[in-house]
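Missing here: one protein chain of the complex. Every other protein chain is in place.
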Amino acid sequence: MKKVLQGNIALCEGAIEGGLDAYYAYPITPQNEISAYFAEVLPKLNKVFLQAESEIAAINMVFGTAVTGKRAMTSSSSPGISLMQEGISYLCGCELPCLIVNVMRGGPGLGNISGSQQDYFQSTRGGGHGDYHTIVLAPFSVKEIYEFAKSSFILAEKYRIPVLIIYDGYLGQMMEIFDTESNEGKLDITVDQPIDKNWILDGAKDRHSRKIRSLLMNEGELEKHNWNLKEKYEKIKKNEVRAKFYETDDAEICLVAYGIAARAALEAIYKLREKNIKAGLIRPQTLWPFPYNEIANLAKKVKKFLVVEMNLGQMVEDVKLAVNGIADVYFYGRPGGSLVSSKEIIDYIVSII
Amino acid sequence: MNPTKFVKPKSLKDTHHNYCPGCGHGIIHRIIAEVVDELGIREKTIAVAPVGCAVFAYDYWDFDVTEAPHGRPPAVATGIKRVLPDRIVFTYQGDGDLAAIGTSEIIHTANRAENITVIFVNNTVYGMTQGQMAPTTLIGQKTLTTPYGREVTRDGYPLKVSELISVLDGARYVARGTVTNPKNITITKSYIKTAFITQIENKGFSLVEILSMCPAGIHMSPVEALNWVENELTKCFPLGVIKNV
Partner (left out) sequence: MSKKNKFLLKINYENCKGCEYCIITCPQKVLSLSDEVNKLGYRFVKIINQQNCNGCGRCYIMCPDYLIEIFSATD
């Protein structure tokens, strides 16, 4: 079916398609369309909508629904996601699947309400306390927002892990036409065996009582738990890395960008090719796990990489790790909610080649 | 020999618990378990344990229990109850958890008339972290962080949670009991039962505050602590049913 939707609304429709049971959130710009949509639609579907008294309460309501095995979700924007970090650490410690959406705005502090990509570190490095990861999906179109939201619960349940979808406020506010049936942007999540639900709390009827916890005080228990988490993270790294490649086969310079910055980068590489500059683009769709190997393979033949981000340079560190010194890595970015244009990217590339 | 009614309830595991001598948690865990057994709701009960000594409640109760971040059990319980409205959901929280870091969650959960039960254990100190001042510490009471006694000018007043919660329209049943002698324990158990019945009848939010002993945290022998709770704490926090609508 063809649809014309705003990014934030596509997210809602994708999540509902994906089997959302309950949504909890606290107001913050630029993602208020999400709450407004769910407030209207979820009660009609007999699903739970609840406006929480804070982001802290919202993430803990998500925690509560997640322990029952039902599909819970929250959305917020950067400052609100900061408040949720403790809860996200607990969700990871307790291995609870859920969906968390960050429609990023400019920071630090209260910042502004423009779209931004300044939460890359927060999203991909855990953000809260302890060794942990969440799966981080970075859509770059309204269709991808829809598809990623739709697949997020299966992905989260497959690994018992929170899935974070992050996109900038621009994508959230933008409208695009898309076809729900097309394959574009679909995440194919392979599930080999039925998803294990023998951990959920729904009352100890005809089974032993269960507990969900991240507190492990006995000698060696917590270390073992962390090693088990590590094993899971390695599986995710092996199975779930997603990235798109554009004109990389013969590229002399390869751009790396995600989200709205990738749209400007995409426009830039085609304009550069008109000027006979062989530019390509690699666009990570998963920021964690990050496509290190894919970039490392490209670095064997591409000698220059340019990372374009709407921040002071965050993903560039991962690209440098991937390239590992065998190619030059440049950075072009703008912080504070300012958009990067294709012209700025082109001008910068012309200056470095 | 036949068992009398004085045998361990089914909703308690055989696990021996690690609380300090004279700690009131054991008594409160047991009367909750007895109520759960008596109401026949063990198979549909889901509890939320706090941060603090009582986090280990999940090792002692034989029904489903989850942990929650410090102060957030009412939000976690909300997330459970909203998707499983026919289950019996209760939180078990101490004075630091509920009355300091978790004040926002407890007030809004009560105000929403969330159909859950809260068991609030008030022993006037942060027991697990060695006995710091809690919101409910008495004026003049010495703790790890009020070595010269709680001073009103610096630390304010003991927080009267039950009275505070009772003025909210969403709070349907609020009572305060203690566990200092068999009579008080029996009365407190009846409060807990009424609170659970309030939930079973879908009336909305219920809270039972329980004045309890933390002998290690307040640096008294168990018997001294028992007498102190009964004679001193009850003066600041009067016992009885505060609201029942």
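Per-chain residue numbering starts at 1, and chain names A and B are given in the order in which the chains are listed.
Note that in this section contacts are C-beta pairs under 8 Å (C-beta built on N, C-alpha and C of every residue); 3 or more make two chains touch, one makes a residue touch a chain.
Just so it is clear, the structure is predicted and the values come from calculations on it, not from any experiment.
Asks: Since one chain is left out of the picture, which of the remaining chains does it touch in the full complex?
Replies: Every shown chain touched by the left-out chain: B.
Asks: Which one touches the absent chain: B:C23, B:A110 or B:I192?
Replies: That would be B:C23, which touches the missing chain.
Asks: Would you mind spotting which of B:V152, B:V167, B:V223 or B:V245 touches the chain that isn't drawn?
Replies: Considering the complete complex, B:V223 is the one touching the chain left out.
Asks: Sort through B:N181, B:N202 or B:N231 and give me the one touching the missing partner chain.
Replies: B:N181
Asks: What does the interface between chain B and the hidden chain look like in terms of residue numbers?
Replies: Interface with the chain not displayed, on the chain B side: 1-8, 12, 16-17, 19-27, 30, 181-182, 185-186, 215, 222-223, 226.
Everything below uses one rule, namely that only the chains that are shown with their structure count from here on.
Asks: What's the distance between the Cα centroids of chain A and chain B, rounded to whole Å?
Replies: One centre to the other, that is 39 Å.
Asks: For chain B, which residues count as touching chain A in their complex?
Replies: Residue list for chain B touching chain A: 13, 42-46, 48, 55, 58-59, 61-69, 72, 75-84, 87, 104-105, 108.
Asks: In the complex, go through chain A and note every residue touching chain B.
Replies: 21-22, 24, 48, 50, 52-54, 56-58, 60-68, 70, 72, 86-87, 90, 94, 201-206, 209-215
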